[in-house]
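Before I ask anything, let me first share the structure, which is written out below as structure tokens.
Omission of a single protein chain aside, the complex is shown with its protein chains in their original locations.
Chain IDs A and B follow the sequence of writing; residue 1 opens each chain.
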Amino acid sequence: MTMRDRLIFALQLLFTILVAAFLIVPAVLSMLAGITVNYFRGIQSGLTLQWVVQVWQLYSDTIFRSFLIALATLGVTLVVGIPAAYALHLRSDRFSRAIEEIITLPLAIPGLALALALLLTYGGFSDFRRSWLFILAGHAIFTLPFMVRSVMAVFGAIDVKTLDEGAASLGATPWRRFRDVIVPNAMPGILAGSLMVVTLSLGEFNLTWMLHTPLTKTLPVGLADSYASMRLEVASAYTLVFFLMIIPLLVAMQMFARQRAGAASL
Amino acid sequence: MSKRTFVGLCFAPLAVLAAAFFLLPMARLVLIGASGEQGFHAYTAILFDPRYRATLFNTVALAAATTIASLVIATISGLFLQRNRFPGHALLVAMLTFPLAFPGVVVGFMIILLAGRQGLLGDLTLHLFGRREVFAYSLQGLFLGYLYFSIPRVILTIMAAVEKLDPSLEEAARALGAGPWRVVRDVILPALAPAFIASGAIAFATAMGAFGTAFTLATDVAVLPMLIYTEFTLSANIALAAALSVGLGLVTWAILALARSYGGTGVAAAG
Partner (left out) sequence: MTRQFNAGEHGVAVHIEHCAKTFADGTQALGPVTLEVARGETVVLLGPSGCGKTTLLRIIAGLETPDAGGRVLFNKSEVTRVPIERRNVGMVFQSYALFPNMNVADNIAYGLKIRGVNAAERSARIAELVALTGIEGLERRRVDQLSGGQRQRVALARAVAVRPSVLLLDEPLTALDAALRERLRGELNRLLRTLGITTIYVTHDQSEAMALGDRIVVMRKGAIAQSGTPREIYFAPANRFVAEFVGAANILDAAYSNGSLLVPGGKLLAPDAYENPKDRVLVMIRPESIRIVAVDGAGLCGRVESLNFVGDRQRVAIAEVAAKPIMVDAPNSIPLEVGERVGLVIDPSAVRLLPGDPP
């Protein structure tokens, strides 16, 4: 490599490191702040878990509720999304393309607008409005496109039509084919979609902020609360808990994607 | 049962869910938006009423600036990372894509940690220049926040596109005598154009609809989502809020449709 090449490499590396630092440093800072006795005095003031404990005491219900909603959202998207993806893939005509557009619309509409629409339509049903099911409805609509797209991608790659025809020629009914052949072969897409749905649901704020009530707060909603009203250490500890929940999911998604890319290139 | 019946049944849960919790509410939203004193003219109010025009302008300008900045940053870093391998490469990529799942509120908090009243950058400037710079709660802070959640998204898309570039095109240009900069200008950037459009549109749409970040930073800068929020919750101007939401939704949808026509399938999640 010439001197000039080395210089260009070094400059690009420096630039990229700066950008990465911009993104990571505050995250690391917040994780540290969550376990530091006093943020102003820094690490010297010592490490402690008191803030984390306080977060648990104040907000454990939001953590449980977020998990509950995420898992319930997953359930809904699985039951609704997998058959829909299958049907859409089979039909592949203008009708199904229109349906795909409609399903993807919630992504285009800002969460705020969606929440507003839900409030104006169902705000009157106070039992529904006040329960966590209301939030579930919003999350399900919002995450459904990801599940459907993920499963459809796998269908596209594995020529599911031929598998289906093969099973049919052996005498299997549509339902049995779906259960024994279609779903098992779509597993990679289902898994990827599931990870995506859970991650999105855990982190969803725009919709949830509008839909929540003091009794149905989720973790991101609690975070917003704590940023506004709690001391920095508590807010940081709460953010730390959120990171601990999210990071394993992100790592799983990355590993999964790399594994599938590796298998596809075989 | 026949195949056709089964396929029809597969659509049923989707139809119910989408109709009940999406189509119906959206239709109501559109109607309510037009139920205010201005009727359907409320929809054009966004464009013509000076109060809202400024907000719209701010939002569009911010989204545009974020998009351009993220594209430039992502291209420089994305090209560099895809073309070079060195110890720590995987770590660098992980650091750049990790914030992908952060909701807007967390991004706002990150900016506060960087540039708020006890911010890291403030400490730095205090040391260097004797003055503490606090800009988390201003337009610059908002811009940084938007940049924070745009960069990971755009960089992933750009890196994927760089990976798919045909190396023989660059070799052909080199064989014809083109130096590195000319290869970038004449071969690489044109080849990345579809990726720029697709990811740029998604970044723009996400920035337009971003709420959590602005909410946490609680700036005075008016962006459309915040305006909708305050009109609904504080001023109870339901019709106006509805109209503005529909307008915002239309603009965002149009931009994303543009992205899809160039083959992009990105993630336009939380902001």
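By definition in this document, contacts are C-beta pairs under 8 Å (C-beta built on N, C-alpha and C of every residue); 3 or more make two chains touch, one makes a residue touch a chain.
Because the structure is a prediction, the values reported are computed rather than measured.
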In the full complex, displayed partners of the excluded chain: B
Residue among B:4, B:51, B:83 or B:182 touching the omitted chain: B:182
Residue ranges of subunit B at the interface with the undisplayed chain: 166, 168-169, 171-179, 182, 186-187, 190-191, 193
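Keep in mind that, in the parts below, only the chains that are shown with their structure count from here on.
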Averaged-CA centre spacing for the pair subunit B and subunit A, given as whole angstrom: 16
Of subunit B, residues touching subunit A in the complex: 1-3, 5-11, 13-14, 17-18, 20-26, 28-29, 32, 73, 76-77, 80-81, 84, 86, 92, 94-106, 108-114, 118, 120, 148, 151-152, 180, 205, 208-209, 211-212, 215-216, 218, 225, 228-229, 232, 238, 241-242, 245-246, 248-249, 252-253, 256-257, 265, 267-271
Partner subunit B, residues of subunit A touching it in the complex: 8-9, 12-13, 15-17, 19-20, 22-27, 29-30, 33, 39-40, 76, 79-81, 83-84, 86-87, 90-91, 99, 102-103, 105-114, 116-118, 120-122, 137-138, 140-141, 144, 146, 149, 173-175, 178, 199-200, 203-206, 209-210, 220, 223-224, 227-228, 232, 235, 239, 242, 246-247, 249-250, 254
